[in-house]
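Remarks on the structure that follows.
Heads up, one of the protein chains got dropped from this complex, but the rest are sitting where they should.
Presenting chain A:
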Amino acid sequence: MTEKLKEYHAPVWNESSIMELGYPGRRGLLFSEAEPNIRERFPEPEALIPASMRRRSAPALPEMTEPEVLYHYLRLSQQTLGMMGMSIFGTCTMKYNAQINEAMAWRPEVTELHPLQHEDTLQGALEVVYGMDTILRELSGMDQFVFQAGGGADAAYTSAVITRAYHAARGELAQRDEIITTIQTHPSSAATAAAAGFKVITLMLDENGYPSLDALKAAVSDRTAALMVNNPDDMGVYNPEMKEWVRIVHEAGGLAFYDHANFNGAMSKLRAREIGFDACMFMLHKTFGAPKSGVGGPAVGAYGCSEELARYLPAPVVTYDGDRYHLDYDRPHTIGKIREFWGNLPVIVKAYAWSRSMGAEGIAQASDISVLANNYMEKGLLAIRGVTRSHPNASTPRLEMTRYSLQQLKEDTGVDVHDVQNRMTDFGIDAMWTSHEPWLVPEPFTPEAGEMYGKEALDRWIAVLAQISDEAYSDPGLVKTSPHNQAIHRLKAGMTDDPSSRAMTWRAFLKKRNNGALGAGPHDPAS
């Protein structure tokens, strides 16, 4: 490293908690009084509440003006790095959230709709939903999509609930109480299967980076309800035996669900139905360019399935008779609801807009570029001292992600992956993703380059990691005490978990502080 890279610095506002701001009597929003006719009839509104249910003391909320609230939150937004620099957070497939899509989704024709309006008044919204359904059918080969699930995990849950309905209809649900997944499938598949009442069998990887066919054969039985799996997995490894897996599960009477969370590496290259899957899921808030909002949503897990399973889909389903669009609630075999209403329309609008902006060529191009970018980065990253790649035996090019390890760096210097994450933010780079639990690879990290960033941005990411490696070998304290350029420093270890110090609300914090469990606050007069 000849020349040091330039660093970033976050705004440091030292912004107080909103619970400490304001002044008694200030107002942020006024309501004009009810008209005289109304007030004359009901002069004492509290008399309309049974005495036992009246609120006795006002909530201790801050009392602030509108600009005080606005600028407080604008300052907080400025102290949120997110994608303002660069974020290539593995499995989250960070994409550009196009401003035209935001602008369209915030039009009153979307925001001011009630979900129970008559379908005649929702024709535009239903046309967009149906349009997205049609696009996803082409991408997957499935026969019908629904958008009720509020995220990818929610769509995995939808799949588990539909699996229950399918086997219950055959009278086999009590017997088929097992769902098979793999250790590198997203934790939400295992978790939703368990929450739906199934026992979960998790297959471990062999030296090729995916579980062996023999392991699957040993797990499958007449108790198998379904297989829930991703492909490629969270390390960019594709299981080439998946057609055989699906055949074996089907032969045993189970269903096969394809979690397409890692779709960039497969997008336009294969279709879930043609591999044999009965159902799949797409995440509109990542693969299709809608925002993730802090792994927070609102999001949509679009769930699609074969015609055979379509009867069990959560209602309503959006249908088209060639002339008008309908919300079809009349579905006698439906599993009912996974979440109220029929989906996060603004997210569907954004995903539809992204798909129309990309077209078939753009979607294929995005897949190509993200796989190319990952392999380009791999060459640069593996040249960095202390960095190794997982599963060295799996030597073919990874798809859109690669799992690396900083174990060598840690052994040599004492600097661990969390230290490196923190130091990266000093360069305006969002903390890279490590791995889901459990860590199969020590000190893991998993960048996913995606299609948005240019070569020069990828080069900078590589250069930042290279410089941090140099720092680790020459001045490890610099990395271990990072970040140095953020709004605040690292949290004290353990305080957010320890029952005596953790506080999920300001009122809990005040109680624990007053009990002496915590030190004085930032604005405590005594401090």
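Note that contacts are C-beta pairs under 8 Å (C-beta built on N, C-alpha and C of every residue); 3 or more make two chains touch, one makes a residue touch a chain; residues count from 1.
Keep this in mind: contacts and distances are computed from a predicted model.
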item	value
Candidate names "ABC transporter ATP-binding protein", "Transcriptional regulator", "Aminomethyl-transferring glycine dehydrogenase subunit GcvPA" or "2-oxoglutarate ferredoxin oxidoreductase subunit delta"; UniProt protein name, chain not shown	"Aminomethyl-transferring glycine dehydrogenase subunit GcvPA"
Among A:Ala364, A:Ala463 or A:Leu478, the residue in touch with the chain that has been omitted	A:Ala364
Hidden-chain contact residue, picked from the options A:Leu81, A:Met142, A:Leu203 or A:Ala351	A:Leu81
Which residue of A:Leu173, A:Ala463 or A:Leu478 touches the chain not shown here	A:Leu173
